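For this view, one protein chain was removed and the others were kept in their places.
Each chain carries a letter (A and B) given by its place in the written order, and its residues are counted from 1.
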Amino acid sequence: MSGWLSKRGGWLGVYAVVYLVFLYAPIFLLPTFAFNDSTVIAFPLQGFTTEWFSGLSGVPALTGAVKTSLLIAVTSALLATTLGLCAARAGVRYRFPGKGPIMGLIMVPLVLPEIIVGVSLLVVIVSILGLPLSSWTVILGHTLICTPFAVAILNASYQSLDTSLEEAAIDLGETPVSTFRLITLPLIMPGIIASLLISFTISLDEFIIAFFLTGAEPTLPVYIWSQLRFPQKLPIVMALGTILVAASIVMLTLAEIMRRRGLKKAGKKDTGGFL
Amino acid sequence: MSAGQGLSEAKKGLLLAAPPGLYAILLLAVPLGAVLLLSFWSQDFLTLDRTFTLKNYREAFSEPLYMLLLGRSLLISGAVTLVTVLLAFPIAYFVSFHVRPERKSLWIFLITIPFWTSYLIRVFLWKVILGYNGVLNTALLGVGFIDEPLTFILYNANAVVITLAHAFAPFAILPIFVALEKIDRSLLEASRDLGEGTVRTFTRVTLPLAMPGVVAAILIVFIPTIGDYVTPDLVGGPNGLMIANMIQTQFLKLNNAPMGAALAVIAMVSVSVISLLIVLVTMRWSRRGA
Partner (left out) sequence: MKPLITLSGLHKSFGDVEVLKGIEAEIGEGEFFSLLGPSGCGKTTLLRIIAGFETPTSGVLSIDGRDMSTVPANKRPTNMVFQSYAVFPHLSVAQNVGFGLRRSELSKVEKAKKIEEALGMVGLAGLGGRAAHALSGGQRQRVALARALILEPKVLLLDEPLSALDKKLREQMQSELRRLQRQVGITFILVTHDQEEALIMSDRIAVMFDGQIAQLAPPQELYRRPVSRRVGDFIGVMNFLPAEARLEEGRDIAVEIAGLGRTVLEQEQCPAGFVNGRGAVGVRPESLSVLFDGEQARGEVAEGEVAEVIYYGDMTYYEIALPGAPERLTVSMKNRAGRPVLERGAAARLEWDASSLIYFPS
């Protein structure tokens, strides 16, 4: 035990484990209550049930919210990844006037409070343009906040892609377009997939912006928010949350596998996670 | 293809940066400008009065509630930042210095996962954990640590701090970790070789070199937390509400967008000024250290 301690950083290692427990505590509680046979979200546990999961299918509003959220998440992920591809390529490969400010502005949503993004888009869309809110307004906001993450992931992809690979393809007679298709795209594909998955996950879970910009059809988090007010609905929310978290974890794991595969493809050594 | 035939490098770069750049200008820079503009207008029941006025700002600074919320928000955000960064540093240090290189990305992955799961549900679960009949109280009662449930941990600022510290943990760990990873390990060996002990090596070499990461962590936690209204709403109780709750109320419930805009501007300006101060102070500090 003492050997293990000193090897792994001693008390620091113990602290790290306690910290992980702190990080994961809510996530472990989620399924605990989702399968608990009681309408009260509290200990002691009352027994096992899948009632709350089966209750999910019978709520039309929920089905609608899931559909809305999926549509928004898929569209935002595609848009953010496309914009991210352009930005990452421009940032890694080219020097141009105004590069710093432009790249900075694209990355700003990473630190901007989400309420500011929500409010400012709301002001433009409703107060100034007088347009109605809809799923599209949420997509606009989500694309904005997902793009910096896409840029960060794809930056890494482009950085680990040797410039001379593209030059070699041109040298061997390919056009810039066919070079992108034959060389660049396959080599950064893991990054693209990771970016799509991460953006999808962010959009699917995002609440604050969606709350400001959602139209007549609420997104899933907005729907959950409305349900949190009703104590008798809470077990169903727990079940829903369990499914959401499981889906997020699956997607993140896929994204991580993709990221590592990308590194391996490029023959690079792993140096850390996303961002 | 840094440059080939046809377009110059600068033109190609600009052409590529144009779509995301324009998107950010149109949907971020312009809307932020619009918020600023709107904050100088006023709401007259259902109509928007577009004459320039400082009325919203006057009201914001004279109404005690607004100032109370702003002050409390800054305090809570500051506390969250302090707690989060202090708790995060040892983790970042542990992963960077004590975890085998091939295991590092697994640790980083484990640390980031909770961050990606539904924010709303995570916050709600803290309410479950910290509540009167919550997980923490039942557990502590069960082992006989306390005789009656603790009440100071829910529906107040403490709960907000705990919940936000949890939500922003990875944001604090990652930049510190990156900064620590960049430190050339031979520098530390050199310091030891020159006769400094473990602690002095840490304070004289490691910490100053990790400072950029710590500053980044401080900013990346401090700035967004000011804009959170979900956590105060769910676990803050009446005394844990923050400025963002008021902004949200002005926009969505009171239908007074100009007032909400003015509050948003005030909140952002305060946060920016404080952030700038933090950066300046640390820059001063590290220059003196060097």
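FYI, contacts are C-beta pairs under 8 Å (C-beta built on N, C-alpha and C of every residue); 3 or more make two chains touch, one makes a residue touch a chain.
Just so it is clear, the model here is predicted, and its values are computed rather than measured.
Chemist: Considering the whole complex, which of A:A34, A:I102, A:L140 or A:I183 touches the chain not shown?
Modeler: A:I183
Chemist: Just name the one of A:L56, A:I170 or A:A246 that touches the chain not displayed here.
Modeler: In the complete complex, the chain left out is touched by residue A:I170.
Chemist: Over the whole complex, note the residues of chain A touching the chain we left out.
Modeler: Contact residues on chain A toward the absent chain are 162, 164-165, 167-175, 183, 186-187, 265-267.
Please note the rule applied: only the chains that are shown with their structure count from here on.
Chemist: Report the inter-chain centroid distance for chain A and chain B in whole angstrom, where each centroid is the mean of the CA atoms.
Modeler: 18
Chemist: Which of the residues in chain B end up touching chain A in this complex?
Modeler: Those in contact with chain A are residues 1-2, 4, 9-14, 16-21, 23-25, 27-32, 34-35, 38, 48, 87, 90-91, 93-95, 97-99, 102, 104-105, 108-114, 116-122, 124-126, 128-129, 131, 133-135, 138-139, 166, 169, 174, 177-178, 181, 219-220, 223-230, 234, 244, 247-248, 251-252, 257, 260-261, 264, 268.
Chemist: Can you list the residues on chain A that touch chain B in the complex?
Modeler: Of all residues in chain A, those touching chain B are 8-9, 12-13, 15-16, 19-20, 22-27, 29-30, 33, 40-44, 82-84, 86-87, 89-91, 93-99, 102-103, 105-106, 108-117, 119-124, 126-128, 140-141, 143-144, 147, 151, 163, 166-167, 170, 176, 198, 201-202, 205-208, 211-212, 221, 224-225, 228, 237, 241, 244-245, 248-249, 252, 256, 260, 270-275.
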